[in-house]
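For reference, the structure is listed below as structure tokens.
A single protein chain has been omitted from the complex, and every remaining protein chain is retained in its original position.
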Amino acid sequence: MDAHTLLDRLFPTGHAVASEDTYFHGSGTCRGATVAVLGTSEEVEIGAELALAMARDVLDVIKTAPRRPILLLVATSGQRLSRRDEMLGIHAYLAHLAKTIDLAKRRGHPVVSLVWSRAVSGGFLSTGLLADLCFALPEAEIGVMNLPAMSRITKIPLERLESLSLTSPVFAPGVENYLRMGAIEAIWQGDLEAHLDAAFRLPSDRERRRALGEVRGGRQLARSVAERVRSHERG
Amino acid sequence: MESPRIPVIAGVVGSGNLEILVEAEGPADHCTIVVVTAAAGFGVIWQAVMDDFVARHKPGGVRLSINDVGATPAVVSLRLEQAWDAFQGGSA
Partner (left out) sequence: MKPKSYYEASARERMAAFLDPGSFQEFLPPTDRVSSPHLRQLDQPGAFDDGVLVGSGRLSGHPVLAAAQEGVFMGGAVGEVHGAKLVGLLERALVARPEAVVLLLETGGVRLHEANAGLVAVSEVMHAVLAVRVAGIPVLVLDGGQFGCFGGMGIVAALCDAVVMSEEGRLGLSGPEVIEATRGVEEFDSRDRALVWRTVGGKHRYLLGEAARLVEDSIPAFREAAIGLLGTLPVFGLEDLEAEHARLQGRLERFGDCRESFEIWTGLGIEDPQALPLLETSAFLAQVGGKRG
């Protein structure tokens, strides 16, 4: 599915989205309500400029449309890998974007993200994973790094990583595993408009997501370890 | 009455290194040693290093737990000495 089709399915009653090359932003109508939309039309690498542009749009929504729901449709192959971006402090640009999304949530904007093709690493950390709730289409992929690069850096043979990808939820890039970990709330099929409408009404709670991960079996320890550190009695 | 001996940890888990945790446990004439290592096939050397350490220090009533990433016998012995020293000294 391409971004145009996605927007049509999410907002069958209409949407007004301006596109700048691979980045689009604007609004759509969902069961009568106006929803702010930010996303990328293909799997872009997020560099300093794009992070800043997205942050600008989030800030503008906060300033001009109080409490308007925000939908993030960021498809990314990760952060831009460039010495120039590192030199300029790309980590700070992504952090800034993350802060704007956090501010939006605190100001009462429900924020939902939908992984519709691929979401990788730093780009995903600073957008989709910061939403109140994160959803995915069945064909989507979420990951940290491509396996050959992972193999080079960890010195684990590629064949070993490939075979682990098939059996271990920790490695496989499919959304199923993120669902099991509680990071993805649900996978959307069929009527996307209905799913979107329902999503903006769901309450969000981080502790619940962690509990979800435990119940679904994807993250057995995260919840209990955090709880033990939180409540450790001082001697 | 003997003061309780505080557990001690020495070393870090990294290439050519190991961490060793020393805890008071069990009867005074007993010592439990558990080694977890990625380097297979060195059982005989580990046994020799441990035999030497035990003979020298008679570490009774303790559990020694080790996570190793290919440390040489010299480094293993060094960490054992460091950990044992600290454990005896009663400091964490």
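Chains: A and B, in written order; residue numbering restarts at 1 for each.
Here, contacts are C-beta pairs under 8 Å (C-beta built on N, C-alpha and C of every residue); 3 or more make two chains touch, one makes a residue touch a chain.
Since the model is a prediction, treat every value here as computed from it, not as a measurement.
J.: Any idea which of A:156, A:194 or A:215 touches the chain not displayed?
T.: Checking each option in A:156, A:194 or A:215, the one touching the absent chain turns out to be A:156.
J.: Quick one: say which of A:10, A:35 or A:55 touches the chain that got left out.
T.: Checking each option in A:10, A:35 or A:55, the one touching the absent chain turns out to be A:55.
J.: May I ask you to list the residues on subunit A that touch the chain which is not drawn?
T.: These residues touch the chain not displayed: 48-49, 52, 55-56, 59, 62-63, 79, 81-96, 98-100, 102-103, 106-107, 121-122, 124-126, 129-130, 142-145, 149-150, 152-154, 156, 160, 164, 168-172, 177-178, 181-183, 206, 210, 213, 218-223, 225-232, 234-235.
J.: Contact with the hidden chain only, please: which subunit B residues?
T.: 7, 9, 12-14, 17, 19, 21, 23, 36-38, 65, 67-69
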